[in-house]
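Of the protein chains in this complex, all but one are displayed in their positions.
Here is chain A:
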């Protein structure tokens, strides 16, 4: 696995010249080991992009889930009331767009003949290529501040600079310096350029590799795995013609031009230095940040978010913070389903348009169908259940409350299909045991029973197809 490291740890090739940029004081992050070709560099950056997108999706979903429904307040200085439903929709939509980015990044990896990559940043290092360490937090000023900083454009508009500077300071309190996620995409766009001259559609990209002329992907080394790439319709996504405000881009990559288009479209939504005013993730998070700040200063303002604990955990990689036994087993089940989701995605883009996964009767359609079942039919309602449960034994409904931990084991997720299939089978077995424990020990409500039934249907289907 390629890890990003700080410029000071650079081994060779790239210099650490400062980019002519912004308030976040970027350094020039390099990769270790140093890539030997532009293609290698692109693959390494795409793996980082996948980790960043996957982590962002989970953190944004957790934050959105922390919001109480239907709370509102009129606050002086705003031309509209502040609505919790509005925040929820906005953050949830961003999470969905990150999902599209994650899938598009997989297509970019496949086009370079690299394996799909669904891991997260397992061993966080001090690297400016990762915005901030993974940490689940409910919506509050500091968590919003780090989201603002991570999604910031290269050049923050003058009207936003004051608030942005404040957000940078807020974020520093909890996570330190936050890097822009967009710098990864800038580099990728450059790598997919044909030459060093600025190229459509992202003419403003500055050379991130000034010491390496013509550091671009060889077109002959692209366009692989066309039949494995995720299709827009499979993931209920949007094509490149849809407006960035609402589109969930799932784009296929046929050549360098379409690779540039894919990277650019991701940038348009928030992680690049370009973007349309009011529709980028940066703009949206900054808006929520401003509103949250106003709420915090408003005497008697109602709570917009639940008293949910940061980073609820079941003890997968350390001590469990969830000690309420019922919440613990539900959270374990949520982790299992999250891991199944990642494996479903990986398998959906490991199996070509024709044929089945080796040794099974499952086609790629099965895998992306199961992925949707997890996203919408399982993890979302599990989140709704867990955020009502006390975190600690003897805790109350006032909190601190639990949540979906979105935990992955310390070891990497399997990268070959045979291992991925076995991993999925193992998770199904785990899920079956956990469901049985819940049913026998924790008297599930009718709604919870229905959710368990839904999962049983998916599990039985997977067993039926995978054996």
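Note that a contact is a pair of C-beta atoms (placed from the backbone, for glycine too) under 8 Å apart; a residue touches a chain by one contact, two chains touch by 3 or more; residues count from 1.
Everything below uses one rule, namely that contacts and distances are computed from a predicted model.
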Have a look at "Class F sortase", "Phosphoribosylformylglycinamidine synthase subunit PurL", "LodA/GoxA family CTQ-dependent oxidase" or "Energy-coupling factor transport system ATP-binding protein" and point out the UniProt protein name belonging to the hidden chain. "LodA/GoxA family CTQ-dependent oxidase"
Taking the full complex into account, find the residue in A:315, A:377, A:399 or A:414 that is in contact with the omitted chain. A:377
In the full complex, which bits of chain A touch the chain not displayed? Write them out. 69-70, 72, 74, 80-81, 83, 85-86, 88-89, 92, 233-234, 236, 238-239, 241-242, 246, 361, 363, 365-366, 368-370, 372-373, 375-377, 380, 445-447, 449-450, 453-454, 456-458, 460-461, 464-465
